[in-house]
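A single protein chain has been omitted; all remaining protein chains appear in their positions.
For reference, chains read A, B and C in written order, and residue numbers begin at 1 within each chain.
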Amino acid sequence: MSEFDQMYREVILDHYKNPHGHGVLDPADAQADGQNPLCGDEVSIYVAFGEDGETIDEVKFSGRGCAISQAATSMLMDMVTGKTATEVAVLDKQELLDEIAIPLTPVRLKCALLGLTTLKVALHKAKGTPLPDGLAGFDELELT
Amino acid sequence: MSEFDQMYREVILDHYKNPHGHGVLDPADAQADGQNPLCGDEVSIYVAFGEDGETIDEVKFSGRGCAISQAATSMLMDMVTGKTATEVAVLDKQELLDEIAIPLTPVRLKCALLGLTTLKVALHKAKGTPLPDGLAGFDELELT
Amino acid sequence: MAVSTVAKKLDAHTVRADFPIFEQEIHGKPLAFLDSAASSQKPRQMMEAMTAFYSTSYANVHRGVYVLAERATAALEGAREKVRVLLNAPDVREIVFVRNATEAINLVAYSWGMNNLGPGDLVVVTELEHHSNFVPWQYVAGKTGAKLAMIPLDDQGELDLSTLDSIAAKGNVKVVATNQVSNSLGTINPVERLATWAHEQGGIFVLDAAQSAPHMTVDVQALGADFVAISGHKMCGPSGVGALWGRGSLLSRMEPFLTGGHMINSVRLDKTTWGDLPHKFEAGTAPMAEAVGFGAAIDYLNAVGFDAIAAHEHELAAYALGRMSEIPGITLYGPPAERRAGIVSFNIDGIHPHDVAQILDMNGVAIRAGHHCCQPLMQKLGVAATNRASFYLYTVQEEIDQLVDGLATVRKVFA
Partner (left out) sequence: MAVSTVAKKLDAHTVRADFPIFEQEIHGKPLAFLDSAASSQKPRQMMEAMTAFYSTSYANVHRGVYVLAERATAALEGAREKVRVLLNAPDVREIVFVRNATEAINLVAYSWGMNNLGPGDLVVVTELEHHSNFVPWQYVAGKTGAKLAMIPLDDQGELDLSTLDSIAAKGNVKVVATNQVSNSLGTINPVERLATWAHEQGGIFVLDAAQSAPHMTVDVQALGADFVAISGHKMCGPSGVGALWGRGSLLSRMEPFLTGGHMINSVRLDKTTWGDLPHKFEAGTAPMAEAVGFGAAIDYLNAVGFDAIAAHEHELAAYALGRMSEIPGITLYGPPAERRAGIVSFNIDGIHPHDVAQILDMNGVAIRAGHHCCQPLMQKLGVAATNRASFYLYTVQEEIDQLVDGLATVRKVFA
């Protein structure tokens, strides 16, 4: 199997062509926009909580991006539905990467994690849960 | 003869130890201060014109500097006494260099010509004679 | 660009042999390097010049009276003279060494802009600008109260000059800042006309030649520019060095930008005076070896010949446009081959540029995918990103074939 067959394996392309949770929630209980400054890609994440105001009842995403970012975000939608905000805030990015299960260079890692980072920012804004690693610390100030 | 014997030949050292025209004229008909930004050396030149208001009757210099700049300025004092402002303004620097007659690198050339440049600036300020090459053109603006 | 009567033709295979980067395979394929617009590869001759400088003639410049310092100063000043000749600048004192074109433009934006712009004034840029010739003006306009205006593009990716009058009506045009060649579309812009217009309005004309100087003769006098910015790394030179040319009468009236060692005449607690040009704008230890490498790169380019380089790239662009236009689902951006440099931007229906570039890489083909530091242009094109293939003197036709083959694979993966 060649390298790009590995990278663009069937399941990635399936998610890309038929993304799960693609769309908009309006109103949403939590929302954030993220962008990848390297390529200009943008993603918006929308979350609706259940009765307890904690459990993710529904989550959707919109925006544009490459196959890796779209497929990763699509997989993420499946992964986090039914989880609490707190659980998602501490979700190890490796869990998502294991799900994606393709070799990623540093640049493509940014694509793959854009959705997760943006989701964590949305939860942080709505619930005060911790920010993702890369944004914690002094870059926090630039979030607003 | 080694290179530094050439450079620090007897006549240079003589002028350095017993500079001609060392001193101050107060009042002076023309005056300017020059400095070599490379080493911080400074020279001031003072000119007194004769009856015709054109011919250099007396010229003196003060300040500090290396043997090359002091000797060159000392020689210059001899060269220009009795010349008119206009004659000095167009004096080819090569004439002075021929008089100095030692091998000079670009950095030391600045030392050797500091006195001449400053003298030309003094004459320019007093009589409107042309500025020396290096200062003519756009750097003129920085003179004031 | 002047066409020499005896047009020397460039043999890209011979040129290529001077570039060690091509002595390797990428993912088991020959390297097709089609990202020269981002930065060019380096000839052996340039690297050797730098190593020789460090090995035989290195010392800090200008102030030392010893032999090594003299040699180093002569090497740096020799490189400055080479840049002067390259740009046909009237006076070598007008050449300021900087890190890159971005810094050159910032120098003008800060040093001239901060002190000459105010409310009611207009800074005019184009929709084609690289962020480096856009953000500094936006920033300075914001600080001074001046306004920023953009010359729009027409459908061909060319500047719509019919808008100039309405732009001029919006304020006092104090700065017109444009690139000569667009790094995104390859458009060659009518900069002489814009320079004339800028001067008619009483403004200065700032030319971003980062993308033109590597590929064609740039004559600052013929163009009528006031400031011109270039980067060494895009033209076979090392990273870490670029140059600003500025009209002496403007430079000498400007305040300095960076201050510190070397750029002074004298320093006192109560008053510091500035040094002569170009030193006034070169604070601290210069990129000395980089300037020497830049000089060697200019020698290299001159030996090949700018006319030959431009002709070669034009040929490659025409060939690439021809072959690529046959690919189903492709959108090609930018003007016709006659009016573009060796740059081809494109998109393939339904496939994101990142994915295109990734799959091409696995085929040994290096192209750029992204906004190319031209987000205002991307907004105009209605896309987040494009693919871009760009050519230089060492580019061979086989690389374009490899690109076209690679694009077939891309379409297969996403079929």
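To be clear about the criterion, a contact is a pair of C-beta atoms (placed from the backbone, for glycine too) under 8 Å apart; a residue touches a chain by one contact, two chains touch by 3 or more.
On a predicted model such as this, the values are computed, not experimentally measured, just so you know.
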Just list which of the chains on display the missing one touches.
A, B, C
Which of these touches the unseen chain: C:N88, C:Q156, C:T259 or C:Q397?
C:T259
Which residue of C:H215, C:H312, C:R340 or C:H354 touches the chain not shown here
C:H354
May I ask which residue of C:A17, C:A74 or C:A283 touches the chain that does not appear here?
C:A283
Touching the hidden chain, out of C:A17, C:M47 or C:A74, is C:M47
It is residues of chain C that touch the chain not shown, namely 20-21, 23-24, 26-27, 31, 33, 35, 38-39, 41-42, 47, 50-51, 54-56, 58-60, 63-69, 99-103, 105-106, 130-136, 138-139, 148, 150, 231, 233, 238-241, 256, 258-264, 266-269, 272, 283-290, 354, 357-358, 360-361, 365-370, 373, 375-376, 379
Suppose we count only contacts with the excluded chain; which residues of chain B make the list?
2-4, 7-8, 13, 38-42, 64-70, 108, 111
Hey, which chain A residues sit against the chain that's not shown?
35, 37-40, 105-108, 134, 137-142
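Just so we're on the same page, only the chains that are shown with their structure count from here on.
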Which chains share more C-beta contacts than any other pair?
A-C
Once you find the CA centre of chain A and the CA centre of chain C, what distance in Å lies between them?
37
Separation of the C-alpha centres, chain A versus chain B, in whole Å, is 74
